[in-house]
Structure formats: C-alpha cells, structure tokens
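For reference, the structure discussed in these notes is given below.
Only one protein chain is missing from this complex, and each of the others stays in its spot.
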Amino acid sequence: MIFGSDNWAGTAPEISEALMRHSNGLAVAYGDSDLDKSIEKRFNEIFETECLVYFVGTGTAANSLAIAATMKPGGIVLCHDEAHVLANEGSAPEFLSGGGRLSPVGGRNGKIEPDQLLKAINNYPPEFNHLGQATMVTITQSTEAGTVYSLEEITAISNIAKQSSIPLHMDGARFANGLVKLDCTPAEMTWKRGVDMVSFGATKNGCWCAEALVVFNPDLHSHFQFIRKRSGHLFSKTRFISAQFEGYFENELWLKLARHSNLMGEQLEKTIKNSNQVRLAWPSESNQVFFIADKTKAATWLDKGARFHPFPTPKGIEGEISKNEQIYRLVASFITQQNHIDELAAIISA
Amino acid sequence: MIFGSDNWAGTAPEISEALMRHSNGLAVAYGDSDLDKSIEKRFNEIFETECLVYFVGTGTAANSLAIAATMKPGGIVLCHDEAHVLANEGSAPEFLSGGGRLSPVGGRNGKIEPDQLLKAINNYPPEFNHLGQATMVTITQSTEAGTVYSLEEITAISNIAKQSSIPLHMDGARFANGLVKLDCTPAEMTWKRGVDMVSFGATKNGCWCAEALVVFNPDLHSHFQFIRKRSGHLFSKTRFISAQFEGYFENELWLKLARHSNLMGEQLEKTIKNSNQVRLAWPSESNQVFFIADKTKAATWLDKGARFHPFPTPKGIEGEISKNEQIYRLVASFITQQNHIDELAAIISA
Amino acid sequence: MIFGSDNWAGTAPEISEALMRHSNGLAVAYGDSDLDKSIEKRFNEIFETECLVYFVGTGTAANSLAIAATMKPGGIVLCHDEAHVLANEGSAPEFLSGGGRLSPVGGRNGKIEPDQLLKAINNYPPEFNHLGQATMVTITQSTEAGTVYSLEEITAISNIAKQSSIPLHMDGARFANGLVKLDCTPAEMTWKRGVDMVSFGATKNGCWCAEALVVFNPDLHSHFQFIRKRSGHLFSKTRFISAQFEGYFENELWLKLARHSNLMGEQLEKTIKNSNQVRLAWPSESNQVFFIADKTKAATWLDKGARFHPFPTPKGIEGEISKNEQIYRLVASFITQQNHIDELAAIISA
Partner (left out) sequence: MIFGSDNWAGTAPEISEALMRHSNGLAVAYGDSDLDKSIEKRFNEIFETECLVYFVGTGTAANSLAIAATMKPGGIVLCHDEAHVLANEGSAPEFLSGGGRLSPVGGRNGKIEPDQLLKAINNYPPEFNHLGQATMVTITQSTEAGTVYSLEEITAISNIAKQSSIPLHMDGARFANGLVKLDCTPAEMTWKRGVDMVSFGATKNGCWCAEALVVFNPDLHSHFQFIRKRSGHLFSKTRFISAQFEGYFENELWLKLARHSNLMGEQLEKTIKNSNQVRLAWPSESNQVFFIADKTKAATWLDKGARFHPFPTPKGIEGEISKNEQIYRLVASFITQQNHIDELAAIISA
C-alpha cells in the first residue's frame, strides 16, 4: 500500500544487472569512456536526430542546469504554478542559474494554458530592465497533476514561445509515462513539436540515478560542460549512469516499465472511482492519481499502513474541496502490483 | 599500464553486491530510509563521536558544499596552491558558495606550510571589508602530491586555524589512503586533531559514487540540508549511496582496498627508482607517484599504451626540472595489479 | 503636468547646498569621515534608539542588501504581490541575495493581509528543504498603491512574523510620506512595532541619491559591511551621501517635503474625484493617486503633454475595470505645484 512516490521504488533488475556488467575494469573518467559515447549515440537514435546529451544524477540538477544554460541577466522562467521546479526543488533553479526568477503561469490540470502563457510573456517587454527578460518556457510531461499534454497542446505552447524567441524546455522526470500514454515517438513529443531541450528522467522509472539533459537546439548547448562542472554535477565514473541507461533502453525496458506504472495508475483510478469514501480530484492520464477525502478518514487509512501524501489544492478548484477535505496523491511505480492496490481498495472502502 | 587516475577504476565487487542487495522494494526517499539512517549511525561508530553525515554524489559537491556551509560575505578559503578545489573543480567552490574566493597557500610536497598559513590568515584582518574575511582552512589527506600529513602536521595547522576561529576542513577524496598510511583511527586523524568537517570520499577507493560530508562541529551544520537541496545534490534514492557505504565498511573493505592501492604505489615508486630513464619527483606516501621524465621519451611510452598524465610543476621546484622535462603522475587503484606495474617497468626501462 | 514619478524631481535646494557645503577638503574615505559618523548618530537620535546605519545609493540596493543580510540557503522572502522588490527591481533581490526567492502574499490596497501572511508562512514548514525556509517579511510604507499601513496593521504583521522568528523589513522608499500621514514618530512606525530593519529612502523625497539601511535588531547586522562591499555598493566618498542626509534632516526638511507631496496627492485625488471622465481606483493616503480611465481618452491626455504611467491591475479587482479601461498612476513630488495639477484638471475635464 505504498504510493508515496515512484522514487521510493528501488532499481529494476535489468538496471542492476547493467551496473554489475560494467563494474569491472578501467575506463576513462568524466564522460569520455566508450560506454558513455555509445549511450550518447543511443540517445541520438532514440530521438532520431543529432542531439547533445549530458548525464547528471538528479532531476533537480537536470532542470536547474537547463535553466542555467539559457539564463540571461534578469532572466525569467515561465512555468506552471504547480511545476516541480517551483514547488519542490528548494530554489535550486534560482540558485544554480545565478539568481534567475521563476514566474508561475496558470492553467487547469497541471498544464500551462496558452493564453495565460502569452499574457505572461507580454509582461516582460524586451529591453525593459525593471522587470526582467523571459528566457525559458518549461512544461512538465507527464505533469505534476498526472495529466499528459497532447501533441497539439505542446505545439500551441511551442508556437507562443517561438514567436518570442524563447527556448522551450520539457521537464521529463516522467517522460516515459507521458510518451506511452500518447503512444508516439520521442521525436514526435519533443523536437518535432519545437521542444528545445528535455530533462530526460529515468530515476523514477526504474534506475537508481540516471538523468540526462538532451539538447536538440545546437544554439543552446554552449558552455554546458562548464555549467555542469562548476555545480559539482560531473561524475568521475559517469559510465555508471551510462550503464543504467544501457539497461533502461535495452529491449524497450523503459517503455515496458512506464506502461506498467501507467496501468497501475488506471487501476488506482478505478479504485478511487469505485469507492464511496473518496472522489477523484481530476482524471489521471499516467501513473499519478489524485483523490479528495475527508482528512480524518485519510488519517485512519495512513494508520492502517497506507502511504500517500497530501497535495496542495490547485488554483481555481478551491471551491470544490470542503474545509474538512484534502487532496491526496497516489503514485504507482514499476514495482506496484495489483495486490497492493487491492489492499488499498479494501481499506478505503471499509 | 593504466595509471591515469584511481577514478578510472570501476566498482569493487563487494560494492556492486551491496547495490544489488538493496535494489528491490520500496523505501522512503531523500535520505529518510532505514538504510540511510543505519549508515549514518555507522559513520558515528567509525568516527567514535556524534557527527552529522550528508551523502552526495561527487567529491566536488562534498568540498564545495562544505565551503558553502561555512561561507560568509566576502569569504576567503585558504587552501594549498595545488589543492583539488583550486586546481581541478572548475570553480565549483566559488559558484556553489555564492562567490567566495579561494586563496592559495604555499608549502612543499602538497602540504600547507603552517607559517605561510599564519601569514595568509593575517592578510585578512577582521572587519576589513576591502579584502574579505577568512572563513575556512582546507587541507587534503592524502594530498594531491601523494604525500600524507602527519598527525603533528594536522595539529599544527589546526592550532593556527583555531586561534583565528576559522573552521578546518579536510578534503578526504583519498581519506582511506592517508589513514592506512598513518595507521591510526579515523578519529585520531580528524576531530581529535581539530578537524571540523571531512569530505569523506569513497568513489576513488572502489565505490561508483559515494561521498559524505561528515561534520563534527555542531555549530557548522546549520542549513546544510537546504544547501544540498538548492544545489541539486539531494538524491531521491539516496539509499543507494548508503548501500555503497554498507559494502565499503563491511569487513573493513575500505581499509583493505586502500592498503592495496598504497602497496601498488610503493611498487610504482620502486619502479621509478630502479629506472635510469626517469627520476622520482618527490617521495610518495600513498597511491600516487610522481616522476620526472624527458617529454619525448614519455610520449613514446604513451604511444606504447601506458596511460598517465602530466602534472603542473609545483612552486619552488621549477629549478629541478629542465626545459625538456615534465613531471608525470602515476595513480594506483584498488584494481591495480603487479603485472600492470611490471609492464610499465618494462617500457620505461627499455 | 509631469506626474510620472517622484524620482523625476531633482534635488531640493537645501540638499544641493549641503552637498556644496561639504565639497571641499579631504576626509577619510569609505564611511569613516567625521561627517559620516555624525549622520549615523543623527539617525540614532531620529529613531530614538541605537541602530546601525549603512548608506547606499539606490533603493534597490537598500532592499536587496537587507534581503541578502537575512538570507539563508533556500530562503524565501514574503512580500506583497505588488511590492517594488518583486515588481520593479529586475531580480536584484534574488541576485544580490545569492538566489533567494520572493514569494508574493495577497491583500487589498497594496497591503499584506495578515491571514494570508500566516498562511504563506505555514507553507514553509521548518527543516523541509524541498520548499525552502521563510527568512524575511517585507512591507512597504507608504505602499506601492499609495496607501499607508496603520500602526495597528504593522503590529498585526509584526506579530505574525515574530511568532515564526522571521525578521520584519520595511521598504521605506517613501518612508516620510507614510510617517507624516500617520503623524507619529519614526520609532513608533518601526522598531516599537517590531520592525527589524528599514530601507530609509530619501531620494524620492528630495535627495539625489541617499538611502540608508537602518538596522534595529543587532542580531541582523552581521557581515553587512562585507555584503555592501562585495556588491559594489560602498562609495569611497560616502560623506556626500551623509551630506545629503544632513540637509534632509536639518530643520525637519524631510517632513516638510513629504507633507507637501502628500498635500499635492490630496489635490490630485480631488481632481480625480471632480472629473466625470475618470474615477478613483482606490483612496490614496500619500503622494500617489490611482485612477481608472478609458485607454483612448488617456492617450489623448498624454498627447497633450500630461505624463503618467499605466499601473498593473491589482489582483482581486479585475472585475471593476472594463476591457477598454486601464488603471493609471499619478505621483506628486516635493516640487509639484497646484498649477501643475490645475493644468491636468483642465485636460481631463475637457
């Protein structure tokens, strides 16, 4: 009954095996080993384009360094008001970008609303130093709210960013979950829609620490090697991140794991819908499910061993939740099994 | 014949096994798992004192965040002029400490000379904002020059730092190599000598990425959780760093590995001494050995498959090296074997 | 008809004379001259308490360095969502505090609403590094909306900040305008109400560049000399800031100037109320007056030589302004005269 987060899961056996497979011997450090190079190439194949690939160890690092790579003095990053960079990363984006600012943009279900994005961008007229300059738009796929941007929605946001020559970043901490939901190729979900860089996360989907910043737009990669080094995020034995990715991509493991956690998400959603004790906060499209429950009841479920966390009420739906209620989040991972869900169902239906 | 660096080595089998052992199941993220807690406790036992333990993934992170934790506005960090923080970390200490400055202090054989330290500290009179304020002294054990501070030498430096109320940090990227050389306890080499915090490195000695900032002085730990988070260095599945340390400490693996690499260092030194083609730059006391060779000859050895790097000539011994010569560094690791050294010997004696 | 801002006004004659008076001769630089010391003492008298006084040249510097002085890693500064630090300082607070974050708090008429402040503070539970830690509450007196916090309102906010041990800062860019409105002593408006530090602005009220950070709470001043120096804000000939303050305080010039600009504010408000072309956005209490007008009409007034700026619609009153309308700001200064206002009245009544 552990649904605290997908980062509570360990590593998939295939990932552990890949780590073991490469544990012996000597190899050039700091990203120049043969394995590192081959995995970078693998990313190029998967994305069907030439792209630059930079390995880091945490999603916060990937996002923050992407923001740093595009930062300018007085720079403003436009993100959804529930975005992980704003809500959960301890000001790392601001710190690692040397004092940039995140400016929240609204929109239902965890997605930036294009009209609101346009309005937000227009708040920062070029050359007006009293306010700052917009330097990046970032979207999260799948979102913090468990939803998934459609390809058309990505295009709409991309078009607005492009009109103002602002780079578009995708926080892909749960990239695979969004991808299998849309059932499209990585290229279709990213650069073909105008995404300039992706924080490609694998940790939440079965690795122990494997994240990559993937840069499609060659204008944006300048100095990234230095940006990563000066923030302490260049591993000496970086080949062990590569090893994880090797296992991750082999035999489409990553897609299988994501399909599984999404399926478990569907089952969780069914459980919520079937219960007369709770109600769904909004429809889920991936491995995260949000429900509304009476706080006292939720406390008793936690006492019985269920693990899940409260989630801040999104703007605009405050009226839908009464004073004694709270939104809670359930997250399925690659190791979630139907019996875990059945146990939860038993508790919240009792 | 690969002596490029000890971070070219993979992971010791016991470390890989520890990673495997903990790969399954679910556990609280971000450092609150049972395993994380037990390893923190293990550090307390090893250091025979209450200490705070913060896991990070790179040595640069451990050093830079230690510097950040003690930084003040206009802060100055006193380090040896060959120190890794100054010579090899891409300005991460400056960046991650929000603009602090490293100020080099001289001394032979990679060790800070106490008189020069005192003079350097006196360059920064308290309250004189035009120059800055000294906020940390950092020493490296074992040093970048392959030497090892004696306990008396640590005490001498510590006393000077203490007189000015400046915290003393030890960069222990090769902590174990220094420890087994001195044949003392971790406590004797650190807090009993006045060291306030240690970057306890395990990566170079057989882990894949396991570093810990160990803080003995409770006055210095404030806000470290935030410092680590805002720089992107808090891992979600941090228990896999803990798992590495579990394997590292079990059955004194870490001491065995360090003794081995030090022994291989001795053999390398013998090889250098026995060769009439090269000469020892200075005596080694750990797993790093430095020799002086004709550049043209060295190039031919590299062509034959040997791997080692040039090393900048330390201040004060420029006169000992002729124009056609260069200092080179050999590093032994836990997987170095006698036959690797024999192969090198054959080449440089040919 | 120039009502663009009070910082469009030059210097009051008495200030210029004070600058002239001290222009000759030699004096110790960097704040240690006799004049500097005597003006610091004058501040102590005016505030009827021992306080630390640091001169800087811009209000942005005073505010940002105050924020820097209380910043902690992952630090969050709570300010009104129209606050100058958030809306007009080009991310200087973030940059000069090394990556802190400003978190907006709502409230009508430019004032932080205590309940919303409490809620905002509670968003940052202590020791929870994923979100950050609240390090300062800042209020603006008089506010960006031309209103003035009553002493009771300051107390209410101060009590909430104190309960959480968060320092309270007052952005006093228009300190004098608020003070004469409340008709109280500087002490009553600040430290007696729990304000810990004030950005004491004189530039907008008749000086050319004279701002002082005044710190009442001795726990908060540490390292401020270094903070100012490392950001380039320590003047060598700082005595010329002191000279301005000498003229400013002499014969209560500062209060006279502020009373005048407030009076002109009242006259502007009357003009707005008397016009059937515009309506008051909200009641003014100082030298800033806000009105709502049809955009097309406003454009014709600007064509006729009037100078004023649009002002972003505050949250919560969007419904009061129709699509063709806009809020505009009028600012009176120490040199505004009745005939300027009469000219404006003639235009907007035509």
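A, B and C label the chains in the order they appear, each numbered from 1.
One rule holds for everything that comes next: contacts are C-beta pairs under 8 Å (C-beta built on N, C-alpha and C of every residue); 3 or more make two chains touch, one makes a residue touch a chain.
What you see is a predicted model; the values in this text were computed from it and never measured.
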Taking the entire complex into account, which one of A:R108, A:H130 or A:K273 touches the absent chain?
A:H130
Which of A:G57, A:G74 or A:P93 sits in contact with the chain that's absent?
A:G74
Check each of B:M20, B:I46 or B:L131 against the chain that is not shown and name the one that touches it.
B:L131
Thinking of the whole complex, not just what is shown, which of C:F175, C:F235 or C:F249 touches the missing chain?
C:F235
Mind pulling the chain B residues that touch the left-out chain?
74-76, 87-91, 94-102, 129-132
Residues of chain A in contact with the chain that isn't shown?
30, 68, 72-74, 98-99, 127, 129-130, 132-133, 223, 225-230, 234
Residue by residue, what part of chain C touches the chain that was omitted?
2, 4-5, 7-11, 13, 15-16, 19-20, 22-29, 56-61, 64-65, 89-92, 94-96, 203-204, 208-209, 226, 229-237, 240, 333, 335
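Basically, only the chains that are shown with their structure count from here on.
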Report the chain closest to the protein's overall CA mean, measuring from each chain's own CA mean.
A
Using Cα averages as centroids, what's the distance between chain A and chain B in whole Å?
34
Touching two or more other chains - residue numbers and ranges from chain B:
226, 229-230, 234
